[in-house]
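Worksheet: one structure, shown below.
With one protein chain withheld, the remaining protein chains of the complex are depicted in position.
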Amino acid sequence: MSLLADGFTILCVLAGLVFFAAGTAGLLRFPDTASRLHALTKADHLGLGLVVLGLLPQMDSLAGILRLLAIWALVLLASAATGPMIARLLRRQGGAS
Amino acid sequence: MILGLVADGLLAAGILALALACVATRRAFASAALFIAYGLLLALAWARLGASDVALTEASIGAGLSGVLLLGGVRRLAGLAEPSPDAETGPLLTVLIGIGCAAVALAIGAAVLLLPDPAPSLAPQVAANLATTDLGNPVTGVLMSFRALDTLLESAVVLLAVVCVWALAPEGGWGGVAGPRQPIVRDGPLALLARVLPPLGIVIAIHILWVGADAPGGKFQAAAVLAAMWLMPWMAGLAPAPRIDARWLRLVLAAGPALFILIGLGGALAEGAFLAYPPGWAKPLILAIEIVLTASIAVALALLVMGPPEPPR
Amino acid sequence: MTGTIFGLVGAALIGIGLFGMLVRRDALLRILSFNLLGGGVFLVFGAVARRGAGAGFGGDPVPQAIILTGIVVAFAATTLAVALVLRLAAAKDRA
Partner (left out) sequence: MAWDMLPMLAVMLPVLAMVAAVPLGARGAERLTLAYAPVGLALAIGIMLVVQLGGVPIRQELGHWAPPLGIAFRADGLAAAMLLTAALIIGAIAIFARADFGTAAGAVERRHAFAFWPLLLGLWAAINLAVVANDLFTLYVALELLTFAAMPLVCLDGSRATLQAALRYLMFALLGSVLYLLGVALIYGSAGTLDIVLLAQRVRGDIPVMIAIAVMTAGLLAKTALLPLHLWLPPAHAGAPAAASAVLSALVVKGSFVLVLRLWFGVMARVPMPDAAQILAGLGAAAILLGSVAALGQARLKLLVAYSTVAQIGYLFLMFPLLAASAGEVAAKAWTGGVVQAVSHAFAKAAMFLAAGIMASRFGHDRIADLSGAGRAMPVTLLTFALAGLSLMGVPPSGGFAAKWLLLSAAIGAGQWWWALVILGGGLLTGGYVYRVLAMGLRAGDPAPEPAPVAWQRDGIALALALVSVVLGFLPLAAFGLVQIGRLDVAP
């Protein structure tokens, strides 16, 4: 059981890290702010989601599980708010990168 | 072990790179943004150093509130359209200062390496005496009992800082609301955050305060979160800043330090030493101080970020 | 080991922050540098705390509590400096 859980954790966290790496690469390599933003938010949501998912079986209490989920939800909320704000700023500045 | 070292090395490299970038760039906005990232990495470093309480404080105050403050400062300074008239430091002087600073860094590095081994530590003494305070978190024990004087004085320093910031109010601003007027944002992402986040944040702050007695957390971290939950609707124009001459505001500001001092003086009367808690009363008294102090510090931190009152346009 | 690594990072940050404070002419950049310098000093203190780990604690709690106090005081100092810089710029604007 614990072997299975550990395997699940390792797989999920590794997959999450791949998304983080992809997001970071996008941030560095993409030409304009809009697509950078896109790469960052999409990849990070999935990356963090996978990391949180992977860590869930490692928690030994309900409180820990709730806290992990709360972290994920708060990060989602924050980036859901900041992404459009940056995009809006971009539009106001005339789309300059 | 090896993995830990690699993590430490990466973290160290990241912190140094961000700090260098922060100093190298001449654009204040970029510098402030880099500083926030630096603060967050620093919080991770604190976690690695086994100092979770400090990590929380660094993330909330060192990176969070300082970041808001600095970014806000950059924005408002740009609004004042003040071209920096001062000349840059000359290249020769820059090099000389650089050499001097490198020498200082090397000397401090050498001092760190030459610290005695085994390191002197008060951890055993804290562990031995923590039981008398009924607290489980040793850092809270130090802050509220063994070295309670520092915490008390610090709360007074924060209050004095509010007086200082207010003392910088321009002519005609006295008696108005703290800080610049914020444009009202009715919809959009900021308005959403400003409406959704505060109830959540307040719950989290109370949680951080409550667990602080036994786990990482406590009044400073909780106060920083509470201050942020006030600042966000303020920035969205949804929650007005208070008038600085409001009686309730000044009473809340003063309540925490005043209660702390009065309980300390009570200890002097009852137990023969300032800040001595009567046996069995340590935890309830500490909790009472922490709760009131959280309110005072939260208000003070928010007012510090808002800035001095300004004359109406 | 972790303690020593971050102690050395702290020493480097002190050099970087000091350099920024002395070389930069823009007041806000100086305040930022002051914060870098402060972060370095706290890290050196953190290294000291880490080295003193024992009695079941991950670090010596006394310096940890001192750092906590120090971070709050440093923040208060930063707000003061920023408020002063803004006030000065506004005074220049009017002049």
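Read from first to last, the chains carry the letters A, B and C; within each, the first residue is number 1.
FYI, a contact is a pair of C-beta atoms (placed from the backbone, for glycine too) under 8 Å apart; a residue touches a chain by one contact, two chains touch by 3 or more.
Keep in mind the model is a prediction, meaning the values are calculated, not measured.
Taking every chain of the complex into account, the absent chain touches B, C.
Of B:L16, B:A47, B:L80 or B:C164, it is B:C164 that touches the chain left out of the display.
Only one of C:A12, C:A53 or C:V85 touches the absent chain when the whole complex is considered: C:V85. Although one chain is not drawn, its touching partners on chain B can still be listed: residues 104, 107-108, 110-112, 114-116, 119-122, 125-126, 129, 145-150, 152-154, 156-157, 159-164, 166-171, 173-175, 245, 247, 250-251, 253-254, 257-258, 261-262, 264-265, 267-268, 271-277. Those residues of chain C that touch the chain absent from the view are 14, 21, 27, 30, 34, 37-38, 41, 44-45, 47-48, 51-52, 62-63, 66, 69-70, 73-74, 76-77, 80-81, 84-85, 87-88, 91-92, 95.
Methods note: only the chains that are shown with their structure count from here on.
In this assembly, the C-alpha centroid of chain A lies 30 Å from the C-alpha centroid of chain C. Separating the CA-averaged centres of chain B and chain C is a span of 11 Å. Taken together, the chain C residues at the contact with chain B in this complex read 1-20, 22-26, 28-29, 31-33, 35-36, 39, 42-44, 46-62, 64-69, 71-80, 82-87, 89-93. Every residue of chain B that touches chain C in the complex is listed here, in rising order: 4-5, 8-9, 12, 15-16, 19-20, 22-23, 26, 28, 31-32, 35, 38-39, 42, 45-46, 48-51, 53-54, 57-58, 61-62, 65-66, 69-70, 73-74, 76-77, 80-82, 84, 86-89, 93-94, 97-98, 101-102, 104-106, 108-109, 111-113, 115, 119-124, 126-128, 138-139, 141-143, 146-147, 150-151, 154, 157-158, 161, 164-165, 168, 170, 220, 297, 301, 304-305, 307-308. On the side of chain B, the complex with chain A involves touching residues 188-190, 192-193, 196-197, 200.
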